[in-house]
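The complex is shown incomplete by one protein chain, all other protein chains being positioned as in the whole.
Then we have chain A:
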Amino acid sequence: MYSRKNQRNLTRTEKKRLVGAILELKRSGRYDEFVSLHRQYYVTDAESRPRPAHMTPSFFPWHRRYLLEFEKALQTVDSGVTVPYWDWTQDNTPAASLWAEDFLGGNGRAGDRQVVTGPFAYAEGNWRIRAGVTDDRFLRRDFGRPSAPVTLPTKAEVDRALGDPVYDAAPWNSLSTTGFRNRIEGWGIRGVRGVGNHNRVHRWIGGSMAGAASPDDPVFWLHHAYIDLLWTRWQKAHPRARYLPDRAPAAGDPQRGRIFALDDPMPPWDAKPSQLLDHSRLYRYV
């Protein structure tokens, strides 16, 4: 049992140890395996393959397990490290301590969007992007995407999602207009709403975080820890609500074989959503 803290409350030493453990995973090649895994499981809802990670009810449990695996890897380097969370409704400017030199470094520079400050700056020599979307080996960020401005989601937007009493709804994909899951995952739906919460944060950071290799930016983990916390908050707000769908779609349902019901094992861990609903014996959010 350990605690995941709000990143704004980390001490200098805690930040240093977390960064150190991340850099060690990068050095050993383990980090890039996590990046590849996320890319590999990016399956869209136009495909007929199973999609455990995105545009799908199991968005929350899949990423919960993914974070747990990453955290376990960090802890093999430094047993005292956990993944902190970034509440982007609160720390919502480029001036936040999250982006300081002693933590994740700041925005990318003009032109090539290269991150040039902090421990993940290319010139530091410890953060080379492998098999990224571009030829460049450096981490890219483009806060707020000035070319087509994006803002971080507000607390009101998160609260609206938390207020939905139903976990997820048909068609169980990126077009689900109701349900907590897609309100947080945040797919834009024509005529209904624009890009929201989780997806909009990826866009706001931009660069590496906007693309196929988004975990190349270590902020990925802090963002997803907050998403994970929001799931817990939603469960507390709706104690009678359950994960949906609770059983596999019926024969003939277009989503059959493509989404993961409560007891369907999710690759690559063969973990069922039902095994990931309660994290209270593993960690807690403080």
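Rule of thumb we're sticking to: contacts are C-beta pairs under 8 Å (C-beta built on N, C-alpha and C of every residue); 3 or more make two chains touch, one makes a residue touch a chain; residues count from 1.
Convention: contacts and distances are computed from a predicted model.
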item: Omitted chain, identified by the protein name its UniProt record gives, among "Tyrosinase family oxidase copper chaperone", "ABC transporter ATP-binding protein", "GMC family oxidoreductase" or "Electron transport complex protein RnfC"; value: "Tyrosinase family oxidase copper chaperone"
item: Touching residue (missing chain; options A:Gly20, A:Pro50 or A:Gly144); value: A:Pro50
item: Footprint left on chain A by the chain that the document does not show; value: 40-51, 55, 108, 110-113, 131-136, 140, 142, 145, 147-148, 171, 173-175, 186-195, 198-200, 202-203, 206-207, 210-212, 214, 248, 252-254, 256-257, 260, 264-265, 267-268
